[in-house]
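Structure in structure tokens, see below.
What you see is the complex with one protein chain gone and the rest in place.
And then chain A:
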Amino acid sequence: MSPQKRVKNSQVQKRTSQVSGNYPTNLLAWEEKEDLNDSKYSLKRGQNNPVEDYGHADDQAEDALQIAVRYFEKGPVKTSQNKDKILEEHLKTVENVALKNGLAPEGIDILLNVALSGKFGSAVNTRILKCMIPTTLISEHSVVKAVSWLCVGKCSGSTKVLFYRWLVAMFDFIDHKEEINLLYGFFFASLQDDALCPYACHLLYLLTKKENGEYFIPVDSKLKILISFQGMQPHLQALLSLYKFFAPTLISVSLPTRKKIYFKNSENLWKTALLAVRQRNQGPPPEPLKLMLGPAKVRPVKRKWNSYSVIPVLNSSSCSKECGKKGMILSNYLSSHELFPLEQLKSFPQLLQNIHCLELPSQMGAVLNNSLLLHYINCVKDESILLRLYHWLSQTLQEECIWYKVNNFEHEKEFANFLATVNRAQCFLQEGFYSCETFLYKSLPLWDGFCCRSQFLQLVSWIPFNSFSEVKPLVFDHLAQLFFTSTIYFKSSVLQSLKELLQNWLLWLSVDIHMKPVMNSPLETTLGGSMNSVSELIHYVGWLSTTALRLESNSTFLLHFILDFYEKVCDIYINYNLPLVVLFPPGIFYPALLSLDSSILNQLCYIMHRYRKNLTAAKKNELVQKTKSEFNFSSKTYQEFNHYLTAMVGCLWTSKPFQKGFYIDPDVLEKTGVAEYKNSLNLVHHPALLSYAVSFLLQGKKWNWYLDYLFSEGLQGLKLFIRSSIHHSSVP
């Protein structure tokens, strides 16, 4: 938060204390001070308010809005000739901005003040109130301040009614309700106003909590009087039934058996605006959910029932649990002490304290958006919880998947977001969901390789550990087709996700195998089987990479991703404590060794160094254990490594390339016409390092320091490689 913002907040707090301190006696004095403050805020706002996200084009509108707000704040100018025109202009500005983007809390604060203070005529006040649409939230203080204006009677009855309606409609967007709740008595008193009564009832209905019990007795008597005047109006009935529900004994007014309870609709005026605000606030609507299924919507492209987002809202279990017991639903909600309500779950310690009595969401899909509950489902031993999640997820993935539907790419972004959420949850739990796996199997053959690419490829990296030969036809064969026919960027992202897949498999195996050596399953899950599967995956990626390098003419970019993969591969034995060392195929080793890019060479050196470490560690363990276990590496692996190593040392160090390891017939070499081919690949002449050699020479240093110079240039892999593989064996 910027310092300015903090200042602003402290001012807001100051204002709050003024409100509660002076209200309502010293209103005018407070108002004056307030004006000064407000104009300051209104000028500052927009620059460092993180909530707002206006585009550049809106900047102008923003400035105009500030001028307009300042204009209203000052009050009508009496002398100016074309005051009506100016007024109209400013009103239009405010209306436009409000309807488009909503107003920031500060703007609402000022304008609400204007509308209720009666500085302008009733018509203007109405228009202002109608466009009091928040960008995200409304500050509670603004509401309290506005209510205080009602006490001085500066505004007309119709403005009051409109204000009440606004309050009801915007109730959910008010940031806090504690102070508003303190005004309960005030709102209650307004029941006596005939025009206000229906809306006041609704507002009270929204505000009433069980703790408001002190009002229940006066309510009883007052409502009796009201009912005697007005008759049993639906809104009164509604409020009364709520009181009666909270305190059946305190309310003596009897409700008719045929109850009609409803309120006049307050939201109509702001309907579209409300929708927009809710969507802005991202989260699903907290209150009455509207049905989204209109007749205009064609069926197969059905949008969600009753919901703004794909993922369900977090709600406590409704009746499925209570059903069967008597006196269900509402009373259970309010009186249950045994269950910890989900809505209150805010922190990890809370989760720990209540883990035994946590209420589960009515729709398990909601956990995707809640990391605390993800923790919970991670440790809970109830399969039905997972099944509920999986059933929902499978169906949702299938229904939302945009490439199932012909030519329906409107919702790509939404689907991408959904996939991203699912991936986040998988990553959080370090676990692949079964639903995603089946979804992958089904949808991969239909995927164009473009739609939601990164999200979809991430799903691949969360495929649970499996026998490779079984997953291959389902996933990898399809992926390979796309891989070979797509751009280098696609190839790189596939390799990236395969690297993550390998990493996930290794992690699972390293945890699993060391915990449960033998799994009681008819299926092949022996360590040997698992290792086979992993090595098949590595060989498969080796094959993909070799071919891809040829297709992309040994692109450095691609090589980076390939070597990244092998950085994982070379360290399996030490990092994951799994008995597996798989070397890279020559098709990767040689292009890397002969690369023109020093970072590739460096990475190769590092990988060779790690291979060496892993292989020597394995050898050491074999010697210690002496017994021949099935996981002793064959001598072939060591030979292969030595072969690569000699080739590297021959090229980089001893200047005897193409003789051992990397053999090329001298006749062929003659034909290339390179005069001193023997030297051309050593550390000084290697094309990847040539620039280092040149700049070293330019510095006029002695050759003895050349190695140190290279190391100091950040070639750590080279350093490790030379330290471990060369210094001991052959000193130049």
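The rule is simple: a residue touches a chain if its C-beta (ideal position, glycine included) is under 8 Å from a C-beta of that chain, and two chains touch if they have at least 3 such contacts; residues count from 1.
Operating definition for what follows: contacts and distances are computed from a predicted model.
For the chain that is left out, the UniProt protein name among "Centromere protein L", "Transcription factor IBH1", "Geranylgeranyl transferase type-2 subunit alpha" or "RalBP1-associated Eps domain-containing protein 1" is "Centromere protein L". The chain omitted from view is touched by exactly one of A:Phe72, A:Trp392 or A:Phe721, namely A:Trp392. Contact with the undisplayed chain is limited, among A:Pro445, A:Pro666 or A:Gly714, to A:Pro445.
Considering A:Ser530, A:Gln603 or A:Ser725, the position touching the chain not shown turns out to be A:Ser530 (whole complex). Of the candidate positions A:Gly432, A:Gly449, A:Gly542 or A:Pro579, contact with the unshown chain belongs to A:Gly432.
Listed for chain A, the residues touching the missing chain in the whole complex are 205, 238, 241-242, 245, 257-259, 261-263, 265, 287-289, 291-293, 295, 299-300, 302, 305-306, 312, 315, 318-321, 323-324, 328-330, 362-365, 377-378, 381, 383-384, 386-388, 390-392, 394-396, 398-399, 404, 429-434, 437-438, 441-443, 445-446, 463-467, 470-471, 473-474, 504-505, 508-509, 511-512, 516, 519-521, 523, 525, 530.
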